[in-house]
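Shown here: the complex without one of its protein chains, the others still in place.
Labels for the chains are A, B and C, by order of writing; each one numbers its residues from 1.
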Amino acid sequence: MEYLAHTLNLAFIFVILTVSLNLILGYGGMASMAHAAFFCIGGYISAIVTMNLGCNFLIGVLTAIIATAAVGGALSAPFIKVQEEYLILFTIAFQMVVYHLMLSLYNITGGDSGIFGVPAASLFGYTADTPARFLPFMAAFLFIVYYVAFKITKSPFGRVLKGIREDEKAVSSLGKNVIKFKVIIFMVGTGIAAGAGGVFAHYTRFISPTIGSLDQSILIIAMVVLGGTANLGGSALGAFLLIIIPEVLNFLPGASDLIVPLRGFIYGALLIFFMRFRPEGLIPEYFHLRSRKRTLPGARTGKQPADDCLHFSMTSEEKMFNRTGPILEVKNLSKSFGGLRAVDNFFMSLDKGKITALVGPNGCGKTTAFNLVTGFLKPDKGQIHFAGKEITNLPAYKMPHIGIARSWQDIRIFQGMTVMDNLLLARQSQAGESVIRLFIMPWRVRREEEENIKKAFFYLSSMGLAEKGSEIARNLSYAEQKLLAIARLLATEAEILLLDEPSSGVDPNWVKQFMQIIRGLAASGKTICIVEHNLDLVRGVSDTVYFMAEGQKIAQGTAEQLMADPKLGEIYFGV
Amino acid sequence: MGLFLQLLTRGIITGSLYALLGVSWGIIYNTTRTFHFAHGFIYTFASYSILVFTWMSVPLIPSLLLGLFTATLAGCAVEYFAYLPMRKKSASQLSIFLTAMGIMIAGQSLIHLVFGPDSRPLEGFPEHVISLGTVTFTTVDLFTVLLCWIVIVCLFAFLGHTKAGMMIRAVSSNPEKATFIGIDSRRIFVLVFGIGSLLVGIAAFLSTIDKPATPNIGLGALLISFITVFLGGVGRLGGAVLGGIILGIAESLVIMVLPTEYKMMVIFLILFLVVLIKPEGLLGKKIA
Amino acid sequence: MLLEVRNLDVGYQGKQVVFGASLRVDAGEFVALIGHNGAGKTTLLKTICGYLKTGSGDVRYRGEDIRNLSPAVNVKKGLVFVHQEKSLFPNLSVLENLQLAAYAIGKAYNLEQRLKEVYRIFPILKDREKQMANTLSGGQQKQLAVGMAILVEPQLLLLDEPSLGLSPNLVKDLGNVLKEISNMGTAILLVEQNVKMAISLAQRIYVMRTGQIILEDTHENMMKRESLWDLF
Partner (left out) sequence: MKSGKLIGLIVVCVFMISISFSFTADAKEFKFGQILAMTGSGSWYGMTMERGTGIAIEEINAAGGVKGYNFSYVVEDHKSGLTTPAQNAFRKLTSIDKVSAILSSFSAPTLSIMSMAEQKKIIVFNGGASSPKLMNIPFLHNTRMLGDEILPFTLKYLWDKGYRTMATIYANQTAPISLNDAGKKYWESLGGKVVSEQMHETGATDFTSEASVIKAKNPDIILCPSTGLDVGYVIKAVRKMGIKAPICGTEHSGDMEKVTGDASEGYLFASEFFDVNSDDPWTKTFVAAFKKKFNEDPDFYAANYYELTYILKELVTRVVDKGGDPYDGSLLEKAIWDNPKFKSIYGGYMKFKENGTCEKPVVLFEIKGGKPMVIKKRSG
């Protein structure tokens, strides 16, 4: 039946739209209120291209996808940095500007009456001029979109996105350019929306600005949120429901001047109802009908963590740094916040294979110095050299790549991800983190992934977490989470490890275990710097201690030397 | 020059109403950080309540007061029955936003259902044209500007000099501390929704004198309300006033440089640029 | 006994921060809780005042179980918590901040009298009465925060690192003020990183380390210690 076919086509279009918005909203964590605008732009581009050039609809749709994705990319670059509520506002503004432009540029868009007589979709002599005949096209398009979305979200790229949603800073500390990932997913999402617009224009053979209004954008968002963000199945369900419910309401008997607003009332009331009782969506992100477990290579063989787990093999890359003496040198480093000189003319050098500790009273600038070295803050003045090369203004996400990685005081593991994913996210230069390579060289992505899983498993084993690989990180005990954080840090295979208060929040036994671990790491050639309050730990592991106060290094020596100095005691324990 | 002055006057008149809309939404947003989309429904609701009382042959002023009272209650009810339970469940901003939209759609449809789609004018308000040199306006315009500013001044006086006002400012500037010194923020939230709804009711009344009410008037008012707030700067009610005036004047003067069909677009273009260049708004503090 | 905490476990976001902590504060007593960053001191305070509700254990104030009461209720019972940061309302004037503290309690106060008392202790606040709180210097902001707390005549004052970010001179001044407040009969539970100051002021000292209270000792004994390093 034609109406059924039409409703299905419509539902499919909206499934495509919700899936693409879900990539942006659910997976990318960006609330875009302009999705319908991109949808409409795509429709116009495809309609205009095919009508003026007389080419096949596929060319029109492709043009729409590419052009709109480019616009989306250019647009998203500046706004991705702003906060969520401003993002909503910014995209509303964009949505309204586009909508009004489409109405006002009537020479191009036909104004309010739109463009009539868009050519029907046809391929190899098959012309899709009825809803039923269009269904195969729509289903194929939906399949492609779903495949792409599925592939992306389940890929290393999707893993990074998930990480970004959990903790942006932690992701950049693992060497990923957060902005780049967000821009790309935004481009993919808008591109798909534009493609949907193109397909829709050829399906209805008509395009007008009304399908690109704010109401439509809100409707699409409602579908995604109703279904469940970051769950592709949820998007599909949300789209189906919100397309079907109004259509079902169409069949309510009664006088039409009453029934039409009544429909609106019921629709609004349902929205309130769903949000009130299922705010996380009908199918939330971690909804699984069956629990599935990833089998890990190690788990299959039942291999136990090696006893010599603290001896790490060196890759060829690391051998480059296989020399003694200072490897990281900090000179003259200064940073002020407002009037406060948080770090003032700070000098430090880290020796290869040695453990250095930064201590000092609260507010002495340790953490600021730490953030300066790891690229999370830009120094006002001073230089940082790593293995002879200046890296002073390198952004944080490039640090792990060259061999400097940090940990966080509040561990910042990705609580909602599996232990294994936490580690895989830390691996550098993965082909699967590029959307293009994901599709053009899947074999390479697969091979790398296998390699990375092996490596990750090695580091997990080294922390005694081999059995936990498929657990969700938040289900681990706190001590295990801390170990996981270290394993993740090691998985970056960075040469220099900077640890921010590694002992906070754990018991003395753990600290003992931890001391053993970092001594082992140093012995294997890693260079380590810790910021620490637990003086037991400082005493236990550090080769050199820097004592900081008011942003400056005021003493340097072994832990025993410094603690014997009454003057330092005065500073440390206050007046 | 004559045209400029005339347009400026128009801008100030529109801007005053926008400023009132801005503070009405701004006080709610600044204090509760709820993206109160259903504010548009409260606006429509206020218009119709006032109208309903006049249809029952209640004189204009008592109708106005009764209408404002019901609108205030409606605003409090939305907070108490819709947002508060969601906040308790720590629902995301987005799902609260969608609930608000649900209220907006359902409420608007309900008004349509009860009163039909017709335009409903509020009658009985004398309107005369006043000309001062090249500048022309009407008694309604004059009344609008005066009432808007009286209300805005009263609001600032209320916030500045009463216990309740102080508590509202306290909750909006540091909700956590407010809890620690013993302020029940839930009650303050309900109060703030009441005040915001009262203010938007006054704005709705002023526009209904000029333009008949229909079930759909709310969305436009809502858009202006929050654009004004974000333009002026979140967290600063004075910003909403400034934003309103700027928006009103820009909307009026833009006609001198651009074709008028771009008028509406200009509002959003301004918002777009502000969010791009100075996302904290004109008076807002820098966002970390 | 004014405050008694027994076997308190606190955790949030999946991690346990306080392990079986027990402590007590008698009426009018000055007690300090010291320990390094992340030891769980602030968490413990926030649990006592009712802000954090997770975990298990017993918190009794004047013999009453207050585990399920909110900070807003506890304030009215005379249990006042002063935050480490964000301890005042930046967009309100100094006077308004103080007034608000009194209004929020809801009890009828002789506000004038109490204000005089606060101004006596912190004369600078009187001079800055009309100034917005966010224009005050760091030290003045601390004074205002403590002033707001003592305005409502608390029986127990929970202070979270008041010395943080203050210069040594200001820390000294602050110490004197705390001593004075204590002498007026208000019990104080002070959480501090400035160990010397805490030890010199408090009658009893608890030392906290990785979520556990590892030591309880008197002022005198603590003062006799040769080195404090081994506490940390």
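What we mean here is this: contacts are C-beta pairs under 8 Å (C-beta built on N, C-alpha and C of every residue); 3 or more make two chains touch, one makes a residue touch a chain.
Remember, it's a predicted structure, so these values are computed and weren't measured experimentally.
Note that the undisplayed chain, when the full complex is considered, contacts A, B.
If you put the hidden chain back, the residue from A:26, A:114 or A:400 that touches it is A:114. Even with one chain removed from view, chain A keeps its contact list with that chain: residues 1-4, 6-8, 10-11, 15, 100, 103-104, 106, 110-114, 116-117, 129-131, 146, 150, 204-206, 208, 210-211, 213, 227, 231-237, 239-241, 244, 247-248, 250-251, 256-257, 260-261, 264, 283, 289. Taking the complete complex into account, residues 2-3, 6-7, 10-11, 13-14, 109, 112, 116-121, 123, 127, 129, 131, 136, 138, 211-212, 214-216, 220, 251-253, 255, 259-261, 263-264 of chain B touch the chain not shown.
In the analysis below, only the chains that are shown with their structure count from here on.
Chain A and chain B have CA centres that are 37 Å apart. Centroid to centroid, with C-alpha atoms defining each point, chain A and chain C lie 40 Å apart. Among the residues of chain C, none is in touch with two or more other chains. Looking at chain B, one finds that none of its residues touch two or more other chains. Residues 35, 82, 85-86, 89, 91-99, 101-110, 112-113, 116, 215, 226, 230, 261-262, 264-265, 268-269, 271-272, 275-276, 279, 287 of chain B touch chain A in their complex. Per the touch definition, chain A reaches chain B in the complex via residues 31, 78-79, 82-86, 88-90, 92-94, 96-97, 100-101, 103-104, 218, 221-222, 225-226, 257-258, 261-273, 275-276, 279-280.
Interface residues of chain B facing chain C in the complex, by the touch rule stated above, are 163, 166-167, 169-170, 172-174, 176-184.
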